[in-house]
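Of the protein chains in this complex, one is absent; all others appear in place.
Let's look at subunit A:
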Amino acid sequence: MAGTKQIQTLSVEASTEHLAEVRDFVAAHAEKIGLSQKDISEIRLAVDEAYTNIIKHAYKNSNSKKVNIEIGSDSNQLWISLMDEGKGFDPSSYSEPDLIKRIKQKKRGGMGVYLIRKLMDQVQYTRKGQTNEIRMVKNL
């Protein structure tokens, strides 16, 4: 129904074992509201990168910790929030990855945040108390 909000939530442990489950969770919602295959692919990748960053950087691979994921949509936009209680991320400390430099230094990673910004229309990081939230929005 146009104009109604649809929201679904998932709570998972912060482990790469659950990556496919998390991707499938957001893809199912996106499919249900009739998004294109291209948009669904982009949302799957954006949530993968955000969740992977929480596992690696917020919780430093301590995989008993929880990540709460919420996906919602109305007639104008689809949003996905991931919430954790680990180390916060300061987006102002982030710079665009220089691929040549990273290859020379044999560094990997650091590309997830860049990809998320490319794939989604809005990305917002907030910290309230102990909770970090990344909220990603795609305009419909």
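Here is the rule we go by: a contact is a pair of C-beta atoms (placed from the backbone, for glycine too) under 8 Å apart; a residue touches a chain by one contact, two chains touch by 3 or more; residues count from 1.
In this text, contacts and distances are computed from a predicted model.
A.B. asks: Of the options "Fe-S cluster assembly protein SufD", "Branched-chain amino acid transport protein (AzlD)", "Anti-sigma factor antagonist" or "Cytochrome oxidase maturation protein Cbb3", which is the UniProt protein name for the chain that has been left out of view?
C.D. replies: The chain we cannot see is, by its UniProt record, "Anti-sigma factor antagonist".
A.B. asks: Please identify which residue in A:Ile7, A:Ala28 or A:Met111 touches the non-displayed chain.
C.D. replies: A:Met111
A.B. asks: Identify the residues of subunit A touching the omitted chain, counting contacts across the whole complex.
C.D. replies: 16-17, 19-21, 23, 38, 41, 44-45, 48-49, 52, 55-56, 97, 99-100, 102-104, 106-109, 111-112, 114-115, 118-119
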